[in-house]
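Shown here: the complex without one of its protein chains, the others still in place.
Labels for the chains are A, B, C, D and E, by order of writing; each one numbers its residues from 1.
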Amino acid sequence: MQERLTVPEKSKNPNNIKAKKPAPAAPKMTGASIAAADDTVITALALKPDRLSPAMAAYFAKCQERLGFVPNVLAAYAFDNAKLEAFVAMYNDLMLAPSGLSKLEREMIAVAVSSVNRCYYCLVAHGAAVRALSGDPPLGEMMAMNYRAARLSKRQRAMLDFAVKLTTEPWAVEESDRDALRRAGFSERDIWDIAAVAGFFNMSNRVASATDMRPNTVYHKQAR
Amino acid sequence: MQERLTVPEKSKNPNNIKAKKPAPAAPKMTGASIAAADDTVITALALKPDRLSPAMAAYFAKCQERLGFVPNVLAAYAFDNAKLEAFVAMYNDLMLAPSGLSKLEREMIAVAVSSVNRCYYCLVAHGAAVRALSGDPPLGEMMAMNYRAARLSKRQRAMLDFAVKLTTEPWAVEESDRDALRRAGFSERDIWDIAAVAGFFNMSNRVASATDMRPNTVYHKQAR
Amino acid sequence: MQERLTVPEKSKNPNNIKAKKPAPAAPKMTGASIAAADDTVITALALKPDRLSPAMAAYFAKCQERLGFVPNVLAAYAFDNAKLEAFVAMYNDLMLAPSGLSKLEREMIAVAVSSVNRCYYCLVAHGAAVRALSGDPPLGEMMAMNYRAARLSKRQRAMLDFAVKLTTEPWAVEESDRDALRRAGFSERDIWDIAAVAGFFNMSNRVASATDMRPNTVYHKQAR
Amino acid sequence: MQERLTVPEKSKNPNNIKAKKPAPAAPKMTGASIAAADDTVITALALKPDRLSPAMAAYFAKCQERLGFVPNVLAAYAFDNAKLEAFVAMYNDLMLAPSGLSKLEREMIAVAVSSVNRCYYCLVAHGAAVRALSGDPPLGEMMAMNYRAARLSKRQRAMLDFAVKLTTEPWAVEESDRDALRRAGFSERDIWDIAAVAGFFNMSNRVASATDMRPNTVYHKQAR
Amino acid sequence: MQERLTVPEKSKNPNNIKAKKPAPAAPKMTGASIAAADDTVITALALKPDRLSPAMAAYFAKCQERLGFVPNVLAAYAFDNAKLEAFVAMYNDLMLAPSGLSKLEREMIAVAVSSVNRCYYCLVAHGAAVRALSGDPPLGEMMAMNYRAARLSKRQRAMLDFAVKLTTEPWAVEESDRDALRRAGFSERDIWDIAAVAGFFNMSNRVASATDMRPNTVYHKQAR
Partner (left out) sequence: MQERLTVPEKSKNPNNIKAKKPAPAAPKMTGASIAAADDTVITALALKPDRLSPAMAAYFAKCQERLGFVPNVLAAYAFDNAKLEAFVAMYNDLMLAPSGLSKLEREMIAVAVSSVNRCYYCLVAHGAAVRALSGDPPLGEMMAMNYRAARLSKRQRAMLDFAVKLTTEPWAVEESDRDALRRAGFSERDIWDIAAVAGFFNMSNRVASATDMRPNTVYHKQAR
């Protein structure tokens, strides 16, 4: 899901996304079957896939072609095409559109925020993105485990300090916090983008946790 | 912003939204001038308004016509039309599209979540919505102050308990929490909607707090 | 309850305060009936009113005459005249006696502390007082929602920072915190008064929450 | 301070209470001199003693006669006779007047609450009271360190669970919490008293912490 | 347990340590019987004493001879001689071996950490050690109740601030925290020792709390 995509539509029994019945208590599984489950039973909610719009069907096909898989978050939203489109539009604007923040920096925010919220889906999916974009696998681990362990530039440290404070105590963010970003070289627009990405993952973390969303197992081995 | 709107475009010096220079330290103001400031200096970020797309310009005009004002959150996003459109699309789908949750229930979630996060903008704007939609001004106050003080139906209490737990400790939400919603009569789709609205305001609260977004002063007197 | 009052005594079936049986589960009510309930069923405890002393009966009568109602907190304490008198004496000394803090400042502390403790009774009753004393309705809202959103003088910000820290982590208040007040222009006596008001509402918030004390509905519309 | 007292008045240079200049940074002292300091420099605020009313002077004299010392909290309030009288009236009503709670139980609440708030003054003074009233020195220690370590009756455990929850998260106290007290045998009036004592120490803890109030050193050796 | 000890072995029914059946619910006891219980029923786990190695038997005998009792923590570990030996080796190295920290300072860390974790066993046993080693009984109380109440040298305050931060938010300890220790005069090795002692009591506190470990009653009266 690392770029904007356009593709043809799928047909009936639409998107190869399996509906799911509410999980009958906690199933016990071995490692292999967990992986299998995570790729087929994507959330704890039994929602039937909606018919995708041509734009969304094309997007899914493009994901399949370029990434080799459709990220489970998209499959999770696919029970309602309107919600899927809104999510994709906001996600792509935030994470892929031009910004004073690099794509890696936006992914670092995503993972540091998801670490605070302990969101399994986002840590796995976006941890892989940090590893891939940085070429530095331990950096992905540090973002997921404790961003303070990373040796970061002052700019990136200020960026993550802001994003994490905004996550843990948003009520206490004030002008002095914005000024710390300005001193670290961020523009007014960059400050918005840091806030918007941090905010977005505070949303996504919660949608994922609320639905027990499972990451595609393929992420685990990426860019190690 | 209580319904979908469509309208003609605005012209240059586009949207009657004032750009703002970074606030020079904390200005001290009397009551009246604070109100004035909140309606003109909408965020702490100095961002110039973008040229709105026809769709967005129409939306703003419709707000002006129907509400008598453009909600400041829209003006805040108007520095970038693409971000504004993504926000409006997601917001309108979540809060106004058909759902097993009434519009009032969605606004109750919005305010209860914003109370946890102590978001001034959202508490003022959506507190007014709860007052208006319910015809019960104290209900709006209780959502903003402590939702546990309200005498709620079991359904609504379960809904807010879930939304608030998802806000304060998303990592601890599990199948038993979803089952509590099912027992209270919510469908799988309703559970998604509760999660999505709670998630959305966890995002918006943080964007608002990060930018010191100020609510239109008109909200204060609405539906008292 | 904005000034000292003296009045004649009431007779048997004394004070027009209704005893209450323990609420039979959570009653579900519409807006109007909630308001009704809040004015008649003042706490969750079934306590019969005591016979008021002449001084207290006079005080109640004066409240009725000047405010148009007896604040519910007084009715709540009226099950025991001695407790009522002790409460009234301490309250009036703290909130109304001469002090280096204005009455508005004392009410601002009351609301900011009650916001931390999410006390519905005190937020409603004292939020109204801030609105009335300041002539600035949004100021009352900011005290109740997040005092950091208000544009305050350095003096008032220091005052509230101290009161809120004293509320959330009293064990961590030290000489450096007192010195911050001194630097903001507060005298030794003022520091005591800030602490005493903040302390008092940490008490009252808990008595109110423990008993589900309900604010008079008249407060909601005051000074909007 | 274990009973109501009446006594003759003191004369000029009134109460043998030393005014204090703001402590010049943190003084370093040996054990013996700390004790000395705690008995002479009672708070961090430089407040001159007020002239005591005859009632208060008598009360101080009675303390001196019966306890052998005036509790420092009284000396601390003695900078203002009106505040002292209000404090003494409320304290004596709560802790010494007839109640369904024994004096020991009220002191147990005092110490368990003060433990949450880590108030040095109250833990020392009221820890001594628990030791003395119970004849069980370890009980005083357990109240101060972790009340859950004590082997308590169901009644007393329920009482302290309520008081501690009311201290740490007053916003979450609801009918189910009151019902737990009712099931443990407490009357409606007893519930008020538990709440009022817990509330009172949430006030006193904060006044003491805000002013660095020091306990009389004599408490340390009492009832060991 | 204030020095290294060597002693002869005990025989069968080995160490005078009573095995314990799981406590049948919370027993209610008077002061005297609690004391008795604490000296005989040492933990909530029914574990039979292991046969002690000669070294450990000698150590126990030495404790008995020098202290007059075997500290209950040793008796608690005595269900498995290997675990006992590992615990004793680490404890003695940390608390008694040469270090830039005095034995008193190490005990102060022990108590301040145990206060955060509210560990009854360690607060009683090591609180007594602080009283004894310092000759300043109130110092022991302040470490147990709120170390910030003590008038400490800058060195000792920095030491405890580090130990307590490491206890409450270990993830946030960074180079600036180590530098604060260096500025207070601590060597690299001293920093290790502060961390190691603080770490050790974060372990011991949890083993004690997990097993409801009871301190020897003799500690209560020591060095008052």
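The criterion applied here is as follows: contacts are C-beta pairs under 8 Å (C-beta built on N, C-alpha and C of every residue); 3 or more make two chains touch, one makes a residue touch a chain.
Predicted model, so just to flag it, every value in this text is computed and none were measured.
Note that the undisplayed chain, when the full complex is considered, contacts A, B, D, E.
Touching the missing chain, out of E:154, E:189 or E:221, is residue E:189. Interface note: of E:103, E:155, E:178 or E:224, the residue touching the hidden chain in the full complex is E:178.
For subunit E, the residues touching the absent chain in the complete assembly are 22-23, 25-26, 44-47, 79, 82-83, 85-87, 89-90, 93, 97, 117-119, 162, 166-167, 170-171, 173-175, 178, 182, 188-189, 191-192, 194-196, 198-200, 202-207, 209-212.
Residues of subunit B in contact with the chain left out of this view: 171-172, 174. Within subunit D, the residues in touch with the undisplayed chain are 146, 148.
FYI, only the chains that are shown with their structure count from here on.
Between subunit A and subunit D, the least number of touching-chain steps is 2.
After Cα superposition, the angle needed to carry subunit B onto subunit C is 180 degrees, rounded to a multiple of 5. Which listed pair repeats B-C comes down to matching contact pairs by residue number; over half match for D-E among A-E, B-D or D-E. Taking each chain's centre as the mean of its C-alpha atoms, subunit D lies 30 Å from subunit E. Between the CA-based centres of subunit A and subunit C the separation comes to 46 Å, rounded to the whole angstrom.
Each chain gets a centre from the mean of its Cα atoms; for subunit C and subunit D, those two points are 23 Å apart. Along subunit A, residues 171, 174 each make contact with two or more other chains.
Pairwise chain contacts in this structure: A-B, A-C, A-E, B-C, B-D, C-D, C-E, D-E.
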